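This view holds just a subset of the chains, kept in their places.
Per-chain residue numbering starts at 1, and chain names A and B are given in the order in which the chains are listed.
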């Protein structure tokens, strides 16, 4: 239900309900926004302030008292003050004993302090129940009700009753509380709003590098070489022709890099004879951002599709085709039809379409709401089986594109092979290793290792019945 | 987990569990459907009826008693009766004291009554705990188990224990309860199932107006003018050529209208010198339906892409190109290649593709499940930074399309400029104002205002430490 009408929420209260009083320490922007919202939702608000004067900025209906007076009026106190100013709370330890303190603060940098603000608050006021909440919500969103982005409020705390009460408030404000467990989670919750796509950084930089590298590679072959060798101005190729080489190369390479860490991990496990030793950190990180790598690859593949489909409406292509036709017509000469060329051209296109289609399917199943409806067996089927099929189709698409020219020396320009030949290296390596890994003899060993067997382990404990995890728990294929 | 097999749910009960009895007042269609479903899920059902005769319509296994007898058998009573007939419940006040009454009713119109049905029920039977639930579920969906649409059951109520018990029942029936807070939320919950895309109305009518207007504008220029000036029948252009002008114009205009309210709001805030005065209602509403405007624009952009890609397979285009070639071949004349035309044509197409690609990205991030996985900083980055980049690319695409003809008087027909020139007005205004707003001197003032600073405010209270909201809480950019 879209809470689009929360603004219109009745200011008047249902008389049958007793108004719950919430105290807010600090009268800054976020504190006031929160107060306004809570007043609208039927709470009564008391501000705690060092200098308790009624300010015109504060929402109507809210009281302003001194810290200790305000604290006495409510069991729940929202600390809308920066961490650096938490000091004054130590003087209020007595008053705050047993009360629920809600820490809503954020920092300016990730991991700015050794401990989270909420844990620091819990140390300052040992008798109180500290709950972390609301830090992921923006003041503007609270005011406007336009919570398009994220209605989720992460809540954590050690006292489950205090946490429950805060979650009830969150719910009453039309937001979605998410219980994140104990106060230990506060650090992560405080870092969360400061992150800017942390898992996308490696895929982004990698693909930027690939694009720049292959762009200049193609510029050398397609623009500089013809200019040097004939004074031909082919700069216009940089708008479509060259991007349409760079994008498919980046897509294929990134797609192969999605599956490469899996085969490396399998080789490592086979070599070590156990799955209980940690992978190197770079491999771990690589494995965790495979989804992002795949989605970036899908983006490039989509661009390649669009760039390819507009080919016939480009001026250059139309001009070339027209002039070729005119030349032949003038010479009264017709090309004979070549069935093999028709086969090559059509199967190249068909492989590309099918590969792209499967790729889009993979992308759709990685949408959070879709992947939540599939179980592990289904997820693995899609991401592993369909994924490899996509890689095979796209690799074959690139190979058939090369067709008869593939690896022929005449396509070398200044000793540089065509760009698509370079793009094929990693996919072919991945597919060859994967092919070796699924050979029955190797696959059997690998499966045993992934079920927990160890090559150098002592014989299993006598008589112990291990839970050999069936089906699901087995699915450790990477 | 898809509850596809709920139909096959065991009718027999696990004997170790005691059957909970639920009472249903009213034997209408929805009451019976609910009863059947609850019987299947292991509840025992007692119908309360004015005329307690066993009817063949009622599901097997359910008892039928008088209202007061039925009420005595259970703590939970589902009121499956229309609001107009709630009157008889006043006679049962004694029996219903302390019981949980579940109001499942809907109205025929939005805001039909001054108070919600559930609040009315609570007034009629003051001693009972009224819980609103189940009104968003259809009887047919309950019977068939085909709950493709929405398994969500909004629940609200003032007594948290009563609410909890109802939510447990909801869960047992395989549905998802969503706690909406106190009974005050009942009105919204009752209005919910009566809405038909309320936020889409303005974008829909606006885009319908744009389409009709530009369609006739183009018909005048492309069909009526050639007919009047040469008797040429160009009516076939109304199928593809003219829609392919109307759609991109509508897309670009709507996209600009997504960003226009933001810059208007910024100007208002700068002018007023505070962010604490409400925007006019029209601006508020406009801001709240920006997402819908953007998605409609994306729809038009997608249509434009498809209409553009089919150009080369249209009979008209093929005929034109063939005849032009034949004419030239007969005259034995070849066009010289124009590098500048190739640049214009290719960069026009490339800008369009990149703009559309970013537009689709924006659309994907507005999917609820995707936007729930990003934080405010990431959401703002995508919707604001990428959004403006999309607008810039699409505006440039339209400008380069005009190319050399842009604003040339020869393209006027009956004093009407080309349609794309009109389409550029709003985007250019938005981009120019936005450019002014991001100039450092203006941006600084705006940022201070959005952090809560007021131009005409009294000096801040002496010694008060405001919570100057860092990063997230700042992100009030519109």
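One rule holds for everything that comes next: a contact is a pair of C-beta atoms (placed from the backbone, for glycine too) under 8 Å apart; a residue touches a chain by one contact, two chains touch by 3 or more.
Predicted model, so just to flag it, every value in this text is computed and none were measured.
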- [ ] Note that 2 identical chains are shown, then give how many the whole complex contains.
- [x] 3
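Convention: only the chains that are shown with their structure count from here on.
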- [ ] For chain A and chain B, let me know how many angstrom lie between their CA-based centres, rounded off.
- [x] 24
- [ ] Using the touch rule from the top, collect the residues of chain B that touch chain A in their complex.
- [x] 1-2, 119, 122, 126, 152, 154, 158, 160, 178-184, 188-189, 192, 198-199, 276, 284, 287-288, 291, 305, 308-309, 311-312, 321, 324-326, 328-329, 332, 334-335, 337-339, 341-347, 349-350, 353-354, 356-357, 360-361, 366-381, 383, 450-452, 454, 457-458, 461-476, 478
Task: Footprint of chain B on chain A - complex, ascending - done: 1-5, 7, 9-10, 14, 16-17, 26-32, 41-42, 49-51, 53, 55-57, 80-82, 85, 105-108, 135-141, 144-146, 148-152, 168, 171-172, 174, 192-197, 233, 235-236, 239-241, 243, 299, 302-303, 306-307, 309-310, 312-316, 318-319, 322-323, 325-327, 329-330, 367-370, 372-373, 375
